[in-house]
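Of the protein chains in this complex, one is absent; all others appear in place.
Each chain carries a letter (A and B) given by its place in the written order, and its residues are counted from 1.
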Amino acid sequence: MSNQAPLLEIKDLHVSVEDKKILKGVDLTINQGEVHAIMGPNGSGKSTLSFCLMGHPRYTITQGTMLYKGQDIQELETNERAAAGMFLAFQYPTAIPGVTVANFLRAAMKGVRGEEVPVREFRNTVKQHLKSLGIKQSFMNRYVNDGFSGGEKKRIEILQMSVLNPALAILDETDSGLDIDALKTVSEGINALRGEERGMLLITHYQRLLNYVSPDFIHVMVDGRIARSGGPELALELESKGYEEFRPATEAKA
Amino acid sequence: MTRPKADVNINDDYDKLYGFHMPERSAFKSRPGLSETLVREISHMKKEPEWMLKHRLKGLELFDAKPMPKWANMDLLSLIKFDDIYYYLKPEGKQERDWNDVPEDIKETFDRLGIPEAERKFLAGVSAQYESESVYHSMEESLEKQGVIFLDMDSALREHPEIVKKYFATVIPSADNKFSALNTSVWSGGSFIYVPKGVKVEMPLQAYFRINAQNMGQFERTLIIADEGSEVTYIEGCTAPSYSSDSLHSAVVELVALPNSTIRYVTIQNWSKNVYNLVTKRAVAHAGATVQWIDGNLGSRLTMKYPGVYMVGEGAHGEVLSIAFAGDGQHQDAGAKMVHAAPNTTSRITSKSISKGTGRTTYRGLVKTYPGATNAKSQVVCDALMLNKESRSDTYPTMEIDEKKVEIGHEASVSKIGDEQLFYLMSRGLSEQDAMSMIVNGFIEPFVKEIPMEYAVELNRLIQLEMEGSVG
Partner (left out) sequence: MYSPEVIQTLAKESQEPSWVTQLREAAFTKHQTLPWPHSSDDIWRRTDVALLDPTENFSPAISSGNNASFEKFTQPLGDERLFVRAHNQWLTQADIPAGKISNLTELAQAEPDLLKRIFSGEGMTEAEAKLATLNEAFHQEGVFIDFPRDTVDETPWRLVQLIDEQPNRTSFPMTVIRVGTGSKLTLIDEYIGVSAESDQPHLVHGRIELILEPGAQLHYVRVQNLGKQTREFLLQRAEVPQDATLTLANLNLGASLSKAHLGAELSGAGASSKIYGFVFGSEGQHIDQHTLQDHQAPHTSSDLKFKAALQDKSRMIFTGLIRIAAQAQHTEAFQENRNLLLTDKARAETIPMLEILADDVQCKHAASTGPVDDEQVFYLMCRGMSRRAAERLVVMGFIEEVVEQVPFEPLRDLLRQRIEGELHDLSTSPA
């Protein structure tokens, strides 16, 4: 693996769902240590991008490439991508009734590391992260996302991210449905994971999260394409003008 | 969507673990087929009282007269060759209280099945049946001192004829169905338990049933009586060698839960795929009594079993918690019967079934409330998981409600392993195989949670989820 290769390099990505074109040529490069945010209106293709990166079977890539650390990930199974250090925090985490959070996390750690995690280490790691995220120990015995409130689900997603320690973290609308206290806690969790070794991609509809987590780059996605890229100032521009401003630009480009 | 490539292995190592057989050494083996002569012969050999012989002969008459159940899977049921079956087979040796005295082949069989080890670790009493007779029996002395009786059924008939006569065939009359009639005519072995008033048996009592011979018919008869305020847990397990010709297992199990007593009856049925398992199980629960059937069906070619609780006293509670797994060529036709015949009675049925390959699972149930069973409550939940395109799942619940003031609810669902669940788990680094296993594990969790720990381990191992060492 080349040191020069970016952490993530997406080139001209076209994606369809059941013959409907969702992404129509996305280019995006994320280097180690960088935090990127993709903003865009509902239906612009933001979540599609995050699912594609993890290889969701519903999406068909019709054109383009996705390189992670210089390696084409298209042929990798979803779990192989996770083991390679990619992580997606879901917008709507899926409930797995009957499976406890503890069993699930243990199996996830084993999957990502490729080997059994000693019980003591597992306990200590989890305990420490539970504490910093303000999650009660009793959560470990609940079923994964089953009957959780919106805020609880998001915290558990961040807990998983902390425990699995990925190289590239993709957070899909992690701020939605959170009250202000939960947003602060979740943001602290995200900030704690920022670092030289890691890249992050925040996907969000609102500027709200960006008050707490400040990205290095912002991209505006409209109608399946990145319409504009820029620095943190772009978020403020969006806040005042809304997404409408960006539509003609896309159409002109097409 | 893409179809999962991985597979969930359930019971795939059966042949290796349980499918072995020992040389056949019998002290007596009947001719194949069923006849009045044979029935008289069995009774004579067992030196039974006249009233039992009468029961047997009546049972034979009923078996011949009764038709096969029309609603059953006749494609499989009609394959049973009743004339080829050996209805009675007495193994060598006698019933022992020390494993060292049990004939070598038989001892080795039970060693390989792990019974003596389980006995040392967590059981208060063990009975081991080989073919038609009990070959080993023991119970903790402290229980004996408290008046608990735990015997094989034949010994019970000799030593406590008055109790046996009082309850025998009162919960399940021989005329109940074709197979209860068959059992009545040729029954041999099985367990008899009597727990005196107020005695709480804390460790489980266990019986293990093993078929070794080919074309064997095993017809044990079990009767458990929990006197007022007592408690007992009984566990039964069963396996057989994998032969190409078929065997028949047709038991009758009667439970009598007197006022305020509790009976927990746990079954892990893991017969080989050449066994037809046609079993009648029923309990009568008197006022304030609780009967819980915990029923795991993994093996056999065809199982037909619908454990029931007749709640005849106020406040009685019945429960059936069952899991069924049907692999290629198997049909698990299982369910539950809850009959509310007194006020304030409550019942709950939870059924989980998994079908794989060409396997078929059927839930067949009845909830009935009689007039006067006011404030009866019953909740039924059936969930089926289908692992392959060729699998099949049926649900036939019946609710007959003759009383206004009741709350009866039923819910059922059929699903496959969800793509979304699979994707979520795989995005966290689990392989497809592990993710599928984890989902199956989660699916059966409500069942596993209820069964005694040692058996939960056994079941998990059967389902090969390889989650060992996981934190929970």
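Brief remarks on what is shown
One rule holds in what follows: contacts are C-beta pairs under 8 Å (C-beta built on N, C-alpha and C of every residue); 3 or more make two chains touch, one makes a residue touch a chain.
All figures in this text were calculated on a predicted structure; none of them were measured in a lab.
Shown chains touched by the hidden chain across the complete assembly: B. Remark: the omitted chain is touched by one listed residue; of B:E140, B:E314 or B:D394 this is B:D394. Interface note for the absent chain: among B:I294, B:A384 or B:V440, the touching residue is B:A384. Seen across the whole complex, the unshown chain contacts chain B at 1, 70-71, 371, 384, 386-416.
Definition applied: only the chains that are shown with their structure count from here on.
Touching chain A in their complex are the following residues of chain B: 1-2, 418-421, 423-432, 434-435, 438-439, 441-446, 467, 469-472. By the touch criterion given at the top, residues 54, 56-58, 77-79, 81-83, 87-88, 90, 93-94, 96-100, 102-104, 106-112, 116, 119, 122-123, 140-141, 143, 160, 164 of chain A touch chain B in their complex.
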